[in-house]
Structure formats: C-alpha cells, structure tokens
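To start, the structure itself, in structure tokens.
What you see is the complex with one protein chain gone and the rest in place.
Up next, chain A:
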Amino acid sequence: MEHTDLAAQRPPGSELLAEQVDAAERDLLAAARPQRRAVGQASFDALIDGEHKVEPTDWMPEGYRAGLIRQIAQHAHSEVVGMQPERNWITRAPSLRRKAILLAKVQDEAGHGLYLYSAAETLGVSREWMLDALHEGRQRYLSFINYPTLTWADVGALAWLTDGAAVVNQVTLCRSSYGPYARAMVRVCREESFHHRQGFDALRVLAAGTPAQRAMAQDAVDRWWYPALAMFGPPHNRSTHSDRSMAWKIKRFSNDELRQRFVDICVPQAEVLGVRLPDPALRWNAERGHHDFTEPDWDELRRVVAGHGPCNRQRMDHRRRVHEDGAWVREAATAYAAKHHGGPQHSTAHQGAPAARQGLPA
C-alpha cells in the first residue's frame, strides 16, 4: 500500500488525532487487571469504575452485551456496505496511481469489516447471524453510505469528510471499555487516517486543477458535507442509546461534542484545500472557542435511516445479491473441507448465543 506516497500532504490537525490513537494504545496495554474478588455486577462495576477493560470471559450485563453487539455490528456493516460507493470508481480512476490507492483503501475496508465481525463474535454472535440481520434490515449501517458517488471528485470528498468524521468518532472508541473493540479500533484508526489523508490529497489536486476539476471538487464537497455531519448521529437529546453507552464507557463523548470537534478540524483543512464548506452560517465564535454551524437536516437523516435515501435499496440489493451469488462458492468450500479435512475450515458458521440474541434491542 502506498502510505509513504502521501506522507507530505498530511491535512492540518490530523497529527493530533494520530497522537490520541497512540496514547489510547499505550493505556490499553497498561490497563492492568484488578484483583478478582467481586463477582457478577460488582465485578463488572469494578472494571468500569477502575478504567480497566472488560474482556469476553468477564461477566457483563445483558444490556451492555446487546448494546455492544448492536454498535460493533453496525460498525462492521458500515465498513462492508461502505465499500460500494467507492468501488463504483475503482475501474474508472483517472490515473493508475489513484486506482491503486483506491483499491487499497476499499480492500482495507473489507479488512476492517473482518476485524470488527471478529470483535463482535467474542460476544457470542456469529458473522453469519450478523449478515442475516443486515440483509433482513434488523441491523443498520451508517446513513451517509446511502448517498451516491456521482463524479470522481466524490471519491476525494467522501474520504476527506466521511473518513475524517469516522476518525474523530473512532479515536474516542479506542478507549471503549470493551477490550476487543478498543483493540480493533486502534488498528482501524491507523488505517482510516491514511484513508482520510488520501482523500484530502485527491481533493487538493482537483481543487488546484482545471476549472472543470475545481467545479467537480466543490460540487462534491457541497453534497458530502451534511451527510458527514450527520454521521455523528442525532443531537444528544434525541439519541436513543447515548446515555447508557456513556455510563458504560462504550462511548466517551456525546454526538454533539464530536460533531463540533469535526467542524473545528474541517474549517482550516477546507482553507488549505481551497474549497468552500456549504454553510453560510459557519463562522468562528470566539466566546465559545468553537465554530458556529448549521446542523444537518434531522428530518432528512430520519428519512434516510428509515430506508428512503437515494441509494438504500440499491446498497441492500447489491449486498443481498452478492451474498446469494456467493452461496454456491461457500457451499463448495464447506463440502470440500468436509471431504478432505473432516470438517468446515471456517468457524464462522456457529450460531449466535440465544442469550445475546434475546438481549438485542428491537
């Protein structure tokens, strides 16, 4: 992968996020296990209060387990379904170097899906069960994926804005109280920051290019800004899962805090790029020490989450079709393994634990 290629074009502000990932990893390694005296709820509370990590074999409340499964599965699905809008441009990338970078990026996303499904499997559900839940609409993926990538500039804007937003969110998840999730996030964040950087770089070249390229870049930023802002979820007072997730230290900051952090990071980066963020109300507020901005249209987010975005049906149709088209291949692999090795070679076929299933929120 061409990480070194882009070393010179680090977007301003990104070092800070990389440092936060490093610090979270140091703390993860140092998070010593307490002496195990307490059992059940008390043992769990001691882990959370003491900033230790909860591990798969520890007792945990059913709601904690179910909430984590929901969140990690949604994250894994977002990586996997999120490959679609970007793969849309792999075959048309306008230079071989950009083609290689984009292909490597989409490949990373498949890899992130694998780490995250594995992290969720430690909670007693199988990948197959999670994929069924996705295909049947019982589990979700991030809403921005339901918007189309219409021009080559969308590849840059999508990575700069939505991967940028993902990094802001995920850096904080490196400190999640659940050990396997926190460790998966450290790995994911390192690669996401490369994704963000390549998007920034692709867009920078366009924004300094021909008039047609500049127009393409601005148009893409205009279309991706609000889907990226909406990625942090509804405002805290409208969010269904926020309070409990924060008490359990699965999540460390509110949706609004993270959204603000993202806006503050994007403004100077947009200046370097020479693109305009599509919000006339966007300005520095010295009193707050933050930028004021116009919130996303929450009705639109609700419609997209409910399945009425421009690409929801297309994305899910593609996912289901690929899964169905691949069934004969997976069956062949299982049959071959049974003939030659006395059993299936992939252990992904085991079923989810009933307790974990019952605990899932509707």
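Please note the rule applied: a contact is a pair of C-beta atoms (placed from the backbone, for glycine too) under 8 Å apart; a residue touches a chain by one contact, two chains touch by 3 or more; residues count from 1.
Here is the rule we use: contacts and distances are computed from a predicted model.
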item: UniProt protein name of the chain not shown, from "NADH-quinone oxidoreductase subunit K", "ABC transporter permease", "Sulfurtransferase complex subunit TusD" or "Ring-1,2-phenylacetyl-CoA epoxidase subunit PaaC"; value: "Ring-1,2-phenylacetyl-CoA epoxidase subunit PaaC"
item: Selected residue (touches chain absent from view) among A:Ile90, A:Met246 or A:Val305; value: A:Ile90
item: Selected from A:Ser126, A:Asn146, A:Gln213 or A:Asn312 as touching the chain missing from the view; value: A:Gln213
item: Residue among A:Val21, A:Leu47, A:Met60 or A:Val80 touching the omitted chain; value: A:Val80
item: Of A:Gly67, A:Gly113 or A:Gly199, the residue in touch with the unshown chain; value: A:Gly113
item: Absent-chain interface as seen on chain A, which is shown; value: 1, 80, 83-84, 87, 90-100, 103-104, 106-107, 110-111, 113-114, 117, 127, 152, 202, 205, 209-210, 212-213, 318, 322, 325-333, 335-337, 339-340
